[in-house]
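Have a look at the structure below, then the notes.
As you look at this complex, bear in mind that one protein chain is not there, while each of the others sits in place.
Then we have chain A:
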Amino acid sequence: MLWACLSLPHLALDGVLRRRIDDAPLVLVDGPANARCVAAANPSAQAAGLYVGQRLSAAQALLAQLEVIPYDAAEEDRWQRFLAGVAYRYSSQVALLPQAIVLEISRSRSLLGDWPKMERNLRRDLTELGFRHRIAAAPTPHAAQVLAGVNDGVAVLSREVMQRALDAVPLHQSRLPEHAVEALPRMGIRRLGQLLHMPRDGLQRRFGAGLLQHIDRLLGDMPAGLELHVPPDAVDWRIELSHEVENIASLVFPLKRMTGDLAAYLSGRDGGVQRFALRLEHRERTATEVAVGMLAPERDANVLFEAARGRLERVQLPAPVLSLRLLADDLPGFVPAGRDLFDERPANALPLEQLCERLRARLGDHAVYRWAATTDPRPERSQRIARQDEDFIEPRVRPTWLLDKPVPLRGVLRILAGPERLETGWWDDEAVRRDYYMVETEQGQRAWAYCAPGEQTGWMLHGWFA
């Protein structure tokens, strides 16, 4: 077993900051209303002298232009679960620890490569998503968490090396129960190594069974007892906008983040999405819903973004938008499009699927289609919009343009060929009885026209031999 730990020390703050473009001073505050304290501060606030644990009143005295956001534990939890979904791509065993995500990686090694490569990929994913992180790997999940806190990037692959690495960990970074961390230094024990060599019965008498259990879990003498995280089968994310947005263009940046997150989440569960909805929430619980549908399940960030943006841009906002919500309750499997080894397309070609999605996003959901022939002899029903063709060739000549509805054809006509009697459709209410001719108009156009049987007057134009 080898566990990787993604330690996320600034989870709540990063969750807020990643939606911002600017770097204005910002703090998260927590605590009772009369004694609010800074729970996290962004770099520009820290540069101004603000620190974690400072009273809000003191912070505001230092910095007048300060954005204050209440710390939201539920929001933090949501981000952690989201990242666990992203990490799910690397392992089927993902679990949540306080401010950290652990995943078992030894079984993914043959698929995803050795640890250094996997570490690089994990770091790249987290950096792209905008989360600061520390990463370590160890044979037990708790040891990985402790080591990630001490030494970013460390990887210990065997129990012996892990034991040595843990020996050097200062007690205050050991994540042991708090009362033990407070009491032990007074007994002259400052490092984890000293503690691990203490007689167990003495420790149990002084600190109870809890500490020993903790140590056993740390060393792997006892199962870690983690509850594995299973990513949910539906997506419901919401972004509160920092101000009321009145034009669509300002929604593009949050939308890009959201579709990027969706792509990361989908590749985590190796799925795609074919339909999702954007809900633009206004005041008083009203909302504008934008449905996004694609021809096939997709998970590429750019495709999702373009599909959503194209549809969003055609929306007229009835009222300012306060928040943006993304809903997807059907996440089907994703089958990547097959490619030919000897592809004749240029190297930087945009796949056809992406082109069609782009056109549909701008022109409408039904703007791109294919015609397929049917076996119905009536010209009005001889073809339909479909992706499946009937394997049938009409033996009699047919034009190349077909009019949706026949229109009267006037002028002097010269009959080139015909007639072809069409007397059919008796099985439903739209029986036709016509003589079709190929005729030439005065301008030299060749038309496919019909008239009542045997009449040769009252021509109706039905197609062109273009």
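The rule is simple: a contact is a pair of C-beta atoms (placed from the backbone, for glycine too) under 8 Å apart; a residue touches a chain by one contact, two chains touch by 3 or more; residues count from 1.
Note that in this section contacts and distances are computed from a predicted model.
Colleague: Name the omitted chain as UniProt records it, choosing among "Putative transcriptional regulator", "Spermidine/putrescine import ATP-binding protein PotA", "Modulator protein RsbR" or "Translesion DNA synthesis-associated protein ImuA".
Modeller: "Translesion DNA synthesis-associated protein ImuA"
Colleague: Which residue, A:A24, A:A291, A:A372 or A:A431, contacts the hidden chain when the whole complex is considered?
Modeller: Going through A:A24, A:A291, A:A372 or A:A431 one by one, A:A372 is the residue touching the chain not shown.
Colleague: May I ask which residue of A:R186, A:R205 or A:R387 touches the chain that does not appear here?
Modeller: Per the contact definition at the top, the residue touching the missing chain is A:R387.
Colleague: From the list A:R36, A:R89, A:R134 or A:R446, pick the residue that touches the absent chain.
Modeller: Considering the complete complex, A:R446 is the one touching the chain left out.
Colleague: Mind pulling the chain A residues that touch the left-out chain?
Modeller: Answer for chain A: residues 340, 343-346, 348-352, 354-356, 358-359, 362-364, 366-373, 379, 382-383, 387, 389, 393-404, 417-418, 420, 441, 443-447, 463-466 touch the chain left out.
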